[in-house]
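In this view, the complex is presented without one of its protein chains, the others remaining in place.
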Amino acid sequence: MQLGMIGLGRMGAGLTRRLLRDGHTVAVHDVDAEAIDALVADGALPVREMRAFAEALEAPRAVWVMVPAGPVTQRVIEALADVLEPGDTIIDGGNSYYRDDLAHAAMLVERGIGLVDVGTSGGVHGLDRGFCLMIGGDEDTVTRLSPLWRSIAPGVEAAERTRGIATDGVPGLLEPGEEGWLRCGPTGAGHFVKMVHNGIEYGLMAAYAEGLNVLRNANIGASEREADAETAPLAQPEHYRYDIDTAAVAEVWRRGSVIGSWLLDLTAEALRADPALDGFSGRVSDSGEGRWTSIAAIDEGVPTPVLTTALYSRFASRDLDDYAQRTLSAMRKGFGGHEEKPTGE
Amino acid sequence: MQLGMIGLGRMGAGLTRRLLRDGHTVAVHDVDAEAIDALVADGALPVREMRAFAEALEAPRAVWVMVPAGPVTQRVIEALADVLEPGDTIIDGGNSYYRDDLAHAAMLVERGIGLVDVGTSGGVHGLDRGFCLMIGGDEDTVTRLSPLWRSIAPGVEAAERTRGIATDGVPGLLEPGEEGWLRCGPTGAGHFVKMVHNGIEYGLMAAYAEGLNVLRNANIGASEREADAETAPLAQPEHYRYDIDTAAVAEVWRRGSVIGSWLLDLTAEALRADPALDGFSGRVSDSGEGRWTSIAAIDEGVPTPVLTTALYSRFASRDLDDYAQRTLSAMRKGFGGHEEKPTGE
Amino acid sequence: MQLGMIGLGRMGAGLTRRLLRDGHTVAVHDVDAEAIDALVADGALPVREMRAFAEALEAPRAVWVMVPAGPVTQRVIEALADVLEPGDTIIDGGNSYYRDDLAHAAMLVERGIGLVDVGTSGGVHGLDRGFCLMIGGDEDTVTRLSPLWRSIAPGVEAAERTRGIATDGVPGLLEPGEEGWLRCGPTGAGHFVKMVHNGIEYGLMAAYAEGLNVLRNANIGASEREADAETAPLAQPEHYRYDIDTAAVAEVWRRGSVIGSWLLDLTAEALRADPALDGFSGRVSDSGEGRWTSIAAIDEGVPTPVLTTALYSRFASRDLDDYAQRTLSAMRKGFGGHEEKPTGE
Partner (left out) sequence: MQLGMIGLGRMGAGLTRRLLRDGHTVAVHDVDAEAIDALVADGALPVREMRAFAEALEAPRAVWVMVPAGPVTQRVIEALADVLEPGDTIIDGGNSYYRDDLAHAAMLVERGIGLVDVGTSGGVHGLDRGFCLMIGGDEDTVTRLSPLWRSIAPGVEAAERTRGIATDGVPGLLEPGEEGWLRCGPTGAGHFVKMVHNGIEYGLMAAYAEGLNVLRNANIGASEREADAETAPLAQPEHYRYDIDTAAVAEVWRRGSVIGSWLLDLTAEALRADPALDGFSGRVSDSGEGRWTSIAAIDEGVPTPVLTTALYSRFASRDLDDYAQRTLSAMRKGFGGHEEKPTGE
């Protein structure tokens, strides 16, 4: 098939290369000319100006937008809308808020242009592993574009088939989702599912991180701790005298345990390289989906204490709880005359 | 009545002065001779060496221990046990773990000495307001010592009587607890209730602190925030353009609102003096009870998500989540190639 | 002064009566004619049809809307806008979302009508105690209407003055907020502060509730618990053999303790009447502000783990976590062959 691709960063380049490998024609554009050149070297068609997409592709056209979510995505979609024709499709593959999809689709429908929203997971490893695609939009359009999804997604062989799946044993028949792409519903459904995917990701990451921190501090009973009226003494220091090699533990959990996962694989790799993680400061960013997942949970009236706690923990890692903590210290001074301790615990 | 008092810090001195005001005889001891002198000036009897308590007081004696919880309290109780006689009573008024009370009582009962555990709340304001006393121990002993509790506690007039109380309108009759002291049960019950009291205190404090932090940051839409792939843009900055005077808000909440409390009064006082709370760093100590409350909840199988979250937030304020946060950054780099951002959000 | 009042439920009636007591003229309207009659008996002027407000009050008019937040409030404001004239003011005293205030004000400003948003706290006790008023809107208008706020609010004498307040000792001079009402900022600021107030309220309530639950279950070691591979045995049952009278504990905490508050007073009253709380099922509603507070925190990037956890706990009390919990059971069966236990723990 033919596809336009706008935005040739890590993700956009990876998607393009997977499509080229399968023989698709990909017309690529980026604000950075060198990014275009790099993909032309791999067989892509250069589109130096966005308005050239109309000629570079045959109708009905499909152009994938892979640029930062928010204002940038919006500007590119608006510009593309001026270039494309009725019957064409814009694919938003970035981390857009699904509510923006609804607004974008409403704007595009007036011009006869379709919007397909695609939550794309896979990160820097997607080029090799394939990308997981969570798709929202018109059913016919999504079906028509399925050769693209198939080339980008990992394919059914990337994992053992789920036990009990109805089509198991029926050659050539697959259940929805088994190839690593899924139409989740109408416009916005793809980014909605991707949003929750990332919300879950925050929770999973926090679970591993907190557990490893408990292991890392398992030798707290071996060190001397000053005891004063401000600090709870450790009642049984003999229970905390383990020097645990967190890198080796992450490694052992990778085989046979209940908590094996791809995130654990990555953690083992990072701990192997730097068990103390000295290369990191611990200021953890968040990029939107975790926040939106919690807002969706609140709107739905559905509790997500683990996911939201994981999100808040990231906020706190960036000291955004600073005023709150100082308020606590002020209260403690107020009722107990407690002064803050200058350092550590 | 007669009472011995060991430990003349803020709390011990406050207790002693309330007893002296009501005409009780208080024999006082401290490792700091000046602390003894200060109370002697107010009418207390000096006890320069702990072993002198036996002569300073008439049997059956009661000696109140008001020293740091843990090893110090244990040493004082053991030393006192050598000084006192069968029929005497040791009162542990510090922030001891109720499980230690059980061990101490078992040790003392072999010598015929009783233990009364008293959770004491009131802080630096207790001298004026009276102290709230949560008491555990033998019923007869607690009853016998009630003149002491009455002098220390605030008394029934310190608050309006609870609507619907059975003895309302019956002159001289009070329900348990109405004077600000209560026998909560056998040995350990006083410190158990005080433990939970402090657990609740952590939760209350965090609730105010978090809310004030939301108010403090209500103008985030007025400032420019860089938007990049790592940071979620603020979708509707026009919703966050309030410069809210948190000191004035704390003040207004003190009258008529549902969230009025003594902690709010103290918060208003602190914010009045320093609305930005620049005098504090935000490293918040915890002194044991909050931890023990969460452990009790876990042992009981009873969820206390708010109380434990408040506790953990204090841990995090002291950067004890450091390794966990660095693990998150390492994972983010692993799957997305994300580098940590050098500063702030 | 003169004021119109629309909505004569518990809150609206209480506000009206406080105004009447102070000699203000209050023209009242409600869809329920009997509610009007009841207040007319207390001296209010009846307004049988909303359009009659124009004649019932002298310009510049002020009409207070005290009806359910959301669509009902919006309809009333729109209807009032047709009745009032440029220079008049609509006061929204309900639990409206502050974002709706911004929309309402934008609509009203085109007609020259002002909007003042008032977060009103005090509940069924406000008639006696006075209501705490958190106000947003144009400064001149709020100042002009201050006689109304003064009659409704509790007044400075309702609490001891905050220590260190600048105007202490200056007769007649007060700091903002000291009378129990405060202009918090421009349109929406009143409901923003009220929103956070309720968010805090959820946190405070949960803190007490969780702590009392720990006390209530402090005798778990006294009962026999079956031990099997699915249930963790209680390691030290001797630590949990207290039968604690939660009503008496709530009572004792009311005097002298750090955790005294109005909510505690109410809790003591409820526990006095029904210590087992058998009259309640434990399905806890939430009415919007707690949700909005968490959303504001997320938008601001400010962690409110305690407040949001309290909110989620309410969701879970209504079984809105049902599918999530069944997912856990399904996973446990999947990896461990664990069947759900039919009852209890």
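Descriptive notes on the structure:
As written, the chains take the letters A, B and C, and residue 1 is the first residue of each chain.
Going forward, a residue touches a chain if its C-beta (ideal position, glycine included) is under 8 Å from a C-beta of that chain, and two chains touch if they have at least 3 such contacts.
As the structure is a computational prediction, the values presented were derived from the model and not from experiment.
Considering A:Leu20, A:Ala81 or A:Ala207, the position touching the chain not shown turns out to be A:Ala207 (whole complex). Residues touching the missing chain, restricted to subunit B, are 258, 291, 294-295, 297-299, 301-305, 308-309, 311-313, 315-316, 318, 320-321, 324, 335 (touch as defined at the top).
Not every partner is drawn; the one left out touches subunit A at residues 98-99, 102, 121-123, 126, 129-134, 153-156, 158-160, 162-165, 175-182, 184-186, 188-189, 192-193, 196-204, 206-208, 210-211, 213-215, 217-218, 220, 234-236, 238-240, 242-245, 248-265, 268-269, 272-273, 293, 296-297, 299-307, 309-310, 312-313, 345. Interface with the hidden chain, as seen from subunit C, comprises residues 10, 68-71, 97, 123-125, 205-206, 208-210, 212-213, 216-217, 227-233, 235, 262-263, 266-267, 269-271, 274, 277, 279-288, 291, 305, 309, 313-314, 316-318, 320-338, 340-341, 344-345.
Here, only the chains that are shown with their structure count from here on.
For subunit C, the chain whose average C-alpha position is most distant is A. If each chain is reduced to the centroid of its CA atoms, subunit A and subunit C end up 38 Å from each other.
Per-chain CA centroids place subunit B at a distance of 28 Å from subunit C.
Here the CA centre of subunit A is 44 Å from the CA centre of subunit B.
Shown for subunit A are the residues that touch two or more other chains, namely 286, 291, 305, 309, 313, 316, 318, 320-321, 324, 335.
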